[in-house]
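Some notes on the structure that comes next.
Removed: one protein chain of the complex. Kept in place: all other protein chains.
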Amino acid sequence: MSDAAHNSLVAHQFDDARQQQEAATVGMWTFLITEIMFFGGLILAYMIYRNQFAESFHAASRVLDVWVGCFNTCVLLVSSLTMALGVRAAQMGDRKKLVLFIIATMIFGAAFLGVKAYEYAEKFEHHLVPGPTFHFHGVPGHEHAPNAEIFFSLYFAMTGVHALHMIVGLGLMTWLLRKSIKGTFSKDYYNPVEICGLYWHFVDIVWIFLYPLLYLIDRS
Amino acid sequence: MSDHSEHHIVPLKVYFLVFSALMILLFVTVGVAMVNLGPFNIYVAMSIAIIKAVLVVLYFMHVRYSTRLTMVVAAAGFIWLVFLLGITILDYTSRSWIPGSYQ
Partner (left out) sequence: MDTTSTVERVSATGIISDTIRTNFLNADYGIKSWLLTKDHKRIAILYLISITVFFMIGGAFAAMIRMELITPEADVFTSEAYNKVFTTHGIMMVFFFLIPSIPATLGNFLVPVMVGARDLAFPRINLLSWYIYVIGGLFTLTALVLGGVDTGWTFYTPYSSTYSNGYVMLTGIGIFITGFSSILTGLNFIVTVHKMRAPGLGWFRLPLFVWANYAASLIMVLGTPVVAIGIVMIALERGLGLGIFDPRLGGDPVLFQHIFWFYSHPAVYIMILPGMGVVSEIMACFSRRHIFGYKFIAFSSLGIAIIGFLVWGHHMFVSGQSSYAGIVFSLFTFIVAVPSAIKVFNWTATMHKGRIVYSTPMMYALGFIGLFLVGGLTGLFCASLGVDIHIHDTYFIVAHFHYVMVGGSVMAYLGGIHFWWPKMTGRMYPEGWGRFSALLVFVGFNLTFFPQFIAGYLGMPRRYHVYPPEFQIYNVLSSGGALVLGIGFMIPLIYLFWSLKYGEKAGPNPWRAAGLEWETTSPPPTFNFDYQPVVDHEPYNYSEIDARSSATVSTHSVQEEQHV
């Protein structure tokens, strides 16, 4: 196709870079709404059971460490900031900063997963993983939780699926890092950075909801 | 061919302001959880989470500077989530035999 605006950075099916960029953004957002619905199923289950087993959920939630969760939220919010700054660096064509911010994002993302792994290990030790070995002790004053196993099933399902998304995100970041070191991105072509950024922020948003839902049910 | 007027570059100040707001809201939500508000704890916590999510969507995800189509797509996701949650909860809250439902 002999389109004046065509160059190697614009795929054959698009007329110009702007159409390509808008299509990529809308495409990513369309994918993200599928992700919203994906987590929606878990949030639905959470909502129903929390409403039904209020007492168990209050007691079970107290077992989780608020401050570890809070720390992890901070880590993730910082990673979102570095990601946003990375996209900005890409927009300005600043390759060095882009590489730096992607590395920073990856470090914070990995830190989040590390803390999560520590929390999981602790749950294993305390027999809080659903299954035949599950045994709920609770914290003093809040020992009674007949349906605690449901809470922990949801805890592992929700945080597990979230962690899986983080791992996918780290994979995307690795890919971005390689490409940005090679100098693929420029002022005129930074779509991949932008849409990977959208994904990263989305995973952050999911955690913004999971943290109060799982850790902050009742702390008074 | 590159049309730079379309690529809105958000000033650094905005990113840092939004980030500070997110951190402040995080500590507010932890703080509020320590106070017994009865059934209102969950509403406060969810309101704060929604504000945080909206901040991320509008500024970090650039929806504020995007086309209207992007805004519609983003909104559709949340509307359909409300369909899923709202209608199902309608069933559970009207089952008289379940604790927590309206009798």
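Lettered A and B in written order, each chain numbered from 1.
Here is the rule we go by: contacts are C-beta pairs under 8 Å (C-beta built on N, C-alpha and C of every residue); 3 or more make two chains touch, one makes a residue touch a chain.
Bear in mind that the values here come from a model prediction, so they are computed numbers and not experimental data.
Chemist: Out of A:17, A:89, A:102 or A:154, which residue would touch the omitted chain in the full complex?
Modeler: A:154
Chemist: With the missing chain put back, one of A:9, A:26, A:54 or A:74 would touch it. Which one?
Modeler: A:26
Chemist: Extract the touching residues of subunit B with respect to the undisplayed chain.
Modeler: Considering the whole complex, subunit B reaches the absent chain at 69, 76-77, 80, 83-84, 87-88, 90-92, 94-96, 101.
Chemist: Touching the hidden chain in the full complex, which residues of subunit A are there? Just list them.
Modeler: Looking at subunit A, the ones touching the missing chain are residues 1-2, 11-14, 19, 22-23, 26-27, 30-31, 33-35, 37-42, 44-45, 48-49, 52-53, 130-132, 146-147, 149-150, 153-154, 156-157, 160-161.
By our rule, only the chains that are shown with their structure count from here on.
Chemist: Which part of subunit B faces subunit A closely enough to touch in the complex?
Modeler: 1-4, 6-7, 9-10, 12, 15-16, 19, 22-23, 26-27, 29-30, 33-37, 41-42, 45-46, 48-49, 52-53, 56-57, 59-62, 66-67, 69-70, 73-74, 76-78, 80-81, 84-85, 88-89, 92-93, 98-100
Chemist: Please name which positions on subunit A make contact with subunit B in the complex.
Modeler: Going by the criterion above, the answer is residues 5, 7, 16-18, 22, 25-26, 29-30, 32-33, 36-37, 40-41, 43-44, 47-48, 51-52, 54, 66, 70, 73-74, 77-78, 80-81, 83-85, 88, 91-92, 187-188, 194, 197-198, 201-202, 204-205, 208-209, 211-213, 216-220.
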